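Let me begin by handing over the structure; questions about it come next.
Missing here: one protein chain of the complex. Every other protein chain is in place.
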Amino acid sequence: MKLKELIDKFELKALTNIEDTHIKGVYLSDMLSDVMSRAESGSLWMTIQTHKNIVSVANLIDLSAIIITNGKNVPDGTIELANRFYVNILSSPLPTYELAIKLVEAGVK
Amino acid sequence: MQEEETHIIEIEKIKDSLQAQIITGNNIPNKFITGVYASDLMSDVLAYGKSGSILLTGLNSQQVAISAYMAEFKAIVLLRGKIPNDDIKKFAEGKNIIVLSTQADMYEACVKIANIKGEVPVIKEVEKPVSKAKNITEHSFKIDGQDFASAGMVSTQIKAILKSIGYDSKLIRRIAISTYEAEMNVVMHAKKADVVLKASDEMIKVSIKDEGKGIKNIELAMKEGYTTATEEQRALGFGAGMGLPNIKKNSDKLNIESEVNKGTLIKIYFFVR
Partner (left out) sequence: MQDESCKHLWKITNIKPCFIINEFCYKCKKNTTYFSLEERPPIERYQEGEHFWNTLGYDQSIRFDLQCKKCGKLVKMEELAGLMMCTGCEDNCKVYSLMKELEKERTWVYVAFGFLPFDETKQLDKEQISVLEDYFNQRRKSSTSKIKIVSGDLIENFSLCYGNIIKDVDMLSSKPPEN
């Protein structure tokens, strides 16, 4: 699935400029070390972490986007950094599990 | 507001679908959960997790078991093959929390749980009779700063005492979460603290008096995301949050007095309705 399709389908809010890309898998974790060591490049990463360092991780392994769940506020510093490094950040009011099962139902893998 | 969804799933089915290993828990075939919460941040679990849920987490620490207990989770699934240490096992066993361990990662576990089909068991809600305390009971406890081995134990004891008296479970949950946040603050930032629990049929008061750095600006500390980390710690990426906003959110009244380089006295009040 394409990122822009996903945004429309799941009513995600784009917090940064969006560069459309293909989503190749989903990774859920709130531990940055975990994402750095295990997530596949191109994955969609769902987390409740909003620290600037999520941009470092997403950029390092070239994730397709970060979705911040639980509708958490993302600090301006994180957004600015993400725009500079072309990292897509989206937001959903749903908790991680609720959003994850919607993705499963829609066949996002 | 989002419509709240409830998932009623037998734990046995979760165990099977995740090919999970049972670490603690007896009589699993008769147990079910009413929600799923996936997170590695325990502050989030305390703030948003719903009682009766199962927690999916990759974090393997005693704080996971304690947070699950405080937020009244029924079960924990440790992801990516993590096997809990004896502290977690002992704690979970004592509190009747089922602990499973699976090789699956968080998304895989969500996918598998979401795919569990079958009859939804009928839940019979058993209302526990609420017998309020007639007399005031008082208990005191001590917390040692930096004693991570016992972190969370005072709030665990407080929760057990309130449960045995028979307060409303939602009220107990709020008290447990507030006390836990306050206790973690002491463990992380103070030298030691004395805790006093006073409970009557009208009000429950928890006071925590610590010896430590104190809080320079209480108003600022009440703001979310505030951190007491020094410049030097921040430069190295070390920051530590304070749980005050979450305590405020969960309590009916909060009173903080603090003196820099001496300590802080936090009084948390809950009204019994």
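Note that the chains take the letters A and B in the order they are written out, and that residue 1 is the start of every chain.
Throughout what follows, a contact is a pair of C-beta atoms (placed from the backbone, for glycine too) under 8 Å apart; a residue touches a chain by one contact, two chains touch by 3 or more.
Note that the coordinates shown come from a computational prediction; the quantities given were computed from them, not determined experimentally.
Engineer: I'm checking contacts with the chain that's been left out. Which of B:18, B:42 or B:99 qualifies?
Structural biologist: Residue touching the absent chain, from the options given: B:42.
Engineer: In the whole complex, what residues of chain B lie against the chain that is missing from view?
Structural biologist: Where chain B meets the chain not shown: residues 40-44, 46-48, 59-61, 63, 85, 87, 146, 148-149, 180-181, 184-185, 188, 224-225, 229-230, 232-233, 235-246.
Engineer: With the missing chain put back, which residues of chain A would touch it? List them for me.
Structural biologist: 24, 30-34, 36-38, 41-42, 50-53, 55-57, 59-62, 70-73, 81, 85-86
One rule holds in what follows: only the chains that are shown with their structure count from here on.
Engineer: Taking the mean of the CA coordinates per chain, how far is chain A from chain B in Å?
Structural biologist: Centre separation, chain A to chain B: 27 Å.
Engineer: With touch defined as at the start, can you tell me which chain A residues reach chain B in the complex?
Structural biologist: So the residues of chain A touching chain B come out as 26-31, 34, 38, 46, 48-49, 53, 70, 75, 93-98, 100-101, 104-105.
Engineer: Quick check on the complex: what are the chain B residues that touch chain A?
Structural biologist: Per the touch definition, chain B meets chain A at residues 2, 5, 36-41, 44, 48, 56, 58-59, 80, 105-107, 110-111, 113-115, 225, 237.
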